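Only a part of the assembly is drawn; its chains keep their places, and the rest are absent.
As written, the chain order gives the labels A and B, with residue 1 at the start of each chain.
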Amino acid sequence: MMDNTLFTVNNVWMMICTALVFLMHLGFSLLEIGLTRQKNTINILFKNVFIISIGLVLYTVIGFNLMYPGTFVAGVIPDYFFDLFGLNIPEDGLTIAYADGGYTYWTDFLFQAMFAATAATIVSGAVAERMKLGSFMIFTIIYVGLVYPIVGSWQWGGGFLSTLGNEMNEFGEVISEAGFYDFAGSTLVHSVGGWAALVAVWLLGARIGKFKKDGSIGAIPGHNMPFATAGVLILWLGWFGFNGGSVLSANPGKTSLVLVTTCLAAASGGLSAFLVSLFKYKQYDLSMFLNGILGGLVGITAGADVMSVSDAIVIGFVAGALIVLAVALVDNLKLDDPVGAIAVHLVCGVWGTLAVGIFGKLAGWAQFGYQVIGVVSVGTFCLIMSYAIIKTLKSTVGIRVSAYEEQEGLDIEEHGMDAYPDFRLNQH
Amino acid sequence: MMDNTLFTVNNVWMMICTALVFLMHLGFSLLEIGLTRQKNTINILFKNVFIISIGLVLYTVIGFNLMYPGTFVAGVIPDYFFDLFGLNIPEDGLTIAYADGGYTYWTDFLFQAMFAATAATIVSGAVAERMKLGSFMIFTIIYVGLVYPIVGSWQWGGGFLSTLGNEMNEFGEVISEAGFYDFAGSTLVHSVGGWAALVAVWLLGARIGKFKKDGSIGAIPGHNMPFATAGVLILWLGWFGFNGGSVLSANPGKTSLVLVTTCLAAASGGLSAFLVSLFKYKQYDLSMFLNGILGGLVGITAGADVMSVSDAIVIGFVAGALIVLAVALVDNLKLDDPVGAIAVHLVCGVWGTLAVGIFGKLAGWAQFGYQVIGVVSVGTFCLIMSYAIIKTLKSTVGIRVSAYEEQEGLDIEEHGMDAYPDFRLNQH
């Protein structure tokens, strides 16, 4: 018999987590505008409210059914691929969705829809200050509407990644289960965004003034560090829901363990990035501390439910150090990523996924192999798809604003308005 | 037998929703200061902290007993009208408050108290930059303390609107129930604030410089679009509680459906306002996108629990379009509403209420009639009451600051301080 009260509790927890993941869009907005120049603020805010809005609608129309089809063609292409008629929720949304007592399909849909928009948000920061708004919007629609749910279906929809290590007997029956493991999406969400960010940054080119003719790298500071800091703290809060909700129930032992590992990895990531950058650059660097926190969060995401306290601290610490190194590496590769999205979401996303093969004690070293296969398959697909989309946009409508528009700022040129139109210094 | 655990779950959910509605006051504060000039920022922030504080105290002293009296004099004036002795909660706050397993009276009180302050907050934005603080405070006390709970009692307190369509047999027994439907307050909260905003804006007159002698309309831009955007995203989050809590239990099917319709209407409203304004003004207008989101949220509020996914998207889409048209209309009527409160809360509040008669499948077209009656009764009462209050204030203490004070800004004149007193441009 179903425990109705437990069903209700699970549903309450999942709704709260949904709300927290929604709030991450405020976190991303504030972080991105904080780390970029004032003249492109409206443009970034516009992109972010567009992403969450179109993301929800697209996930209703195609994403949800594409990602959780139950059946597959050859285990790769979900066979509801052309079911474009939107939500088809049985029994008034009340059917049990998952194990541990379940919760409603409505909640399941909304929680997953909030995730879907995240991938495009990651790209938004990386292409800031120079990408054409229209092209970004088209990219978002395709990436959120198709690429993200297809990749998601490989694992969370029961596709080939989730059954990589299954063993069968002579009758074709599964006798032991094993496979790629990605608890809340270090790979399936963060690196999906991160790979596209890498391709976009490469195809777009750097902002004017970033890489100088003499080979030196110009610093292009952001305009509002309080916004950036608030953004990171709000993202951390949002991760309570992002990871805590990925338990897919209110199971007390699992959810609370996940919150502990998540918070410790964040703390450890921040401290590590701060210490490494203090050692490397002799400065108490707030930006590095902030990106270190995010790196720790992304790093723990793949295995938040299977790590011990000390595992979480180590994973976060490595992630924080990787942030400092990766930010420098991206610069040295002449890639211009204004907010550090590649370091945070791609590098730490890959690290977190591999870490499950090292610390997770799941299937021994075979697990490490499954993790590598997951990283490589998702990476290959995302690289190909994002290259195809962005290259096509580049050859047709164009992806980069004019040099004049870039110098004047996208706010005035694309939106006809300043972010702080009436701001003035105190005369009193 | 009461299920104590279910009672506890309901109570947890309702406390969370209470917290989220509380947070809406931060959302309103940021939205209002973002869309107005810097020189009136302190004034708006002061009004908002005053409203939530006085609102809570007034609702304790009179509002709660006035709104949920249980008995009525003639179904219109609650008969606890003169019981000013405050909360009278039976059995230590633990009595079941509502159906579906109940929750505590303490929670019920606090959730409703958070709603009460909202009506005045709506007016705050519309009268920004020119209304005398003292007069606004007196208006708030009367409107939150008396007008809002009386109107609320007509429907949520079991008054005449809630029983409009009841049919009785020859013995006077109710044999079928029907009536006005307003799930979470498109009319009872939002248009209650919206009607007062309309009257206040009309009696106050426009800000200096808004309507020029040559008939043209001057743009008076706000001072901080990041704050406005953050405010809207926080309001959207708050609506998880505003609508989700209006289920008055943690019923999983209903609460999660409500969150889905709420979010889809918000998304659809934003996209619609963006597209209509792009078509009309050829610009990617962030302000319109933001107000479109709010319009979608207000529009779905009356029927969030009875709409399908496609209904919600349509209701939001219409609301978003109405925002663009109504903002232009208000301007053309020479009404000066700095934040678009009339378009958002009044126009979309009326739209959302009527939409229940179109999409809600409640009592057929008779329902549409009940909705019209509700809109008209509440509108008439609010227009009369707010006219009486504001006109009286205008003829006595005055409602408008001097032209000098308006030009200098209310912050210096009424509060002796700037919002950003030490702000300076980077010299390094």
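In this section, contacts are C-beta pairs under 8 Å (C-beta built on N, C-alpha and C of every residue); 3 or more make two chains touch, one makes a residue touch a chain.
Remember, predicted model here, so these are calculated numbers, not experimental data.
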Identical protein chains across the whole complex (2 displayed): 3
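Just so we're on the same page, only the chains that are shown with their structure count from here on.
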Whole-Å gap between the CA centroids of chain A and chain B: 34
Footprint of chain B on chain A - complex, ascending: 4-5, 7-9, 11-12, 15-16, 18-19, 22-23, 25-26, 29-30, 33, 41-42, 45-46, 48-50, 52-57, 60, 86-87, 92-94, 103-104, 106-107, 109-110, 113, 133, 224, 227, 414-426, 428
Partner chain A, residues of chain B touching it in the complex: 3, 5-6, 9, 12-13, 16, 20, 37-38, 221-226, 229-230, 232-234, 236-237, 240, 244, 250-253, 255-257, 259-260, 263-264, 266-268, 270-271, 274, 283-287, 289-290, 293, 309-310, 313, 412, 418, 420-425
